[in-house]
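Only one protein chain is missing; all other protein chains are in place.
Up next is chain A:
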Amino acid sequence: IMNALGLIQIGLVLLCTTTISSLQCNHLPLQQRKVIKNSLQLLDKMGKKFPRQCLREKMSFRFPEQVLNPGQKEIVKVAIEEIFQHIFYIFSKNVTLAAWNGIALEQFQNGLYQQIEQLEACVVKKQTHYFQSKEVNRLKLKKYFQKIDCFLKDKQHNLCSWEISRAEMRRCLQLIDKVVRKL
């Protein structure tokens, strides 16, 4: 029954997908490269160097790097979009305690959101059975972000937890940057 439900869901989505204006989906990786570079710069601009006192609290979150293996383009694009969405969510929370540069943060979020929108239009069109086969890695990805989310909540969004999260997100973006060059 579960499988049937899943299939119906997929069917519905494919049926209900309205015509999407032709975006330059082929050129998306090239466009992305510049945006990601810019996002990394903004991420650095947001705050100062990683504070020494927070080193003690550093945790290993273990980002599932295999999800970005440049095997099949479509799968990687889906993974990148998922990562962008999570990063976007994390930075939309209450960052007042981090005392970051508000303008840089806004620009970072705005740039990220634009990428999410563009990817969404390109990726959702093509999703079919690819999704099912590589689900395991995507779930690991969700777990990773859940860990960061819980970490922030536990530390009540204090400065160190934010700085650690920012460093972690920076690493994610750098990994994406590397992969996008190969796409």
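Note that in this section contacts are C-beta pairs under 8 Å (C-beta built on N, C-alpha and C of every residue); 3 or more make two chains touch, one makes a residue touch a chain; residues count from 1.
The working rule: contacts and distances are computed from a predicted model.
The listed options are "Nuclear pore complex protein Nup50", "Monothiol glutaredoxin-S11", "DNA helicase" or "INAR1 protein", and the UniProt record of the chain not shown names that protein "INAR1 protein". Checked against the hidden chain, the listed residues A:N38, A:Q72 or A:Q174 yield one contact partner: A:N38. Considering the complete assembly, chain A touches the hidden chain via residues 2, 6, 9-10, 12-13, 16, 18, 24, 27, 30-31, 34-35, 38-39, 78, 81-82, 85-86, 88-89, 92, 106-107, 109-114, 120, 123-124, 127, 131, 135, 138-140, 142-143, 145-146, 149.
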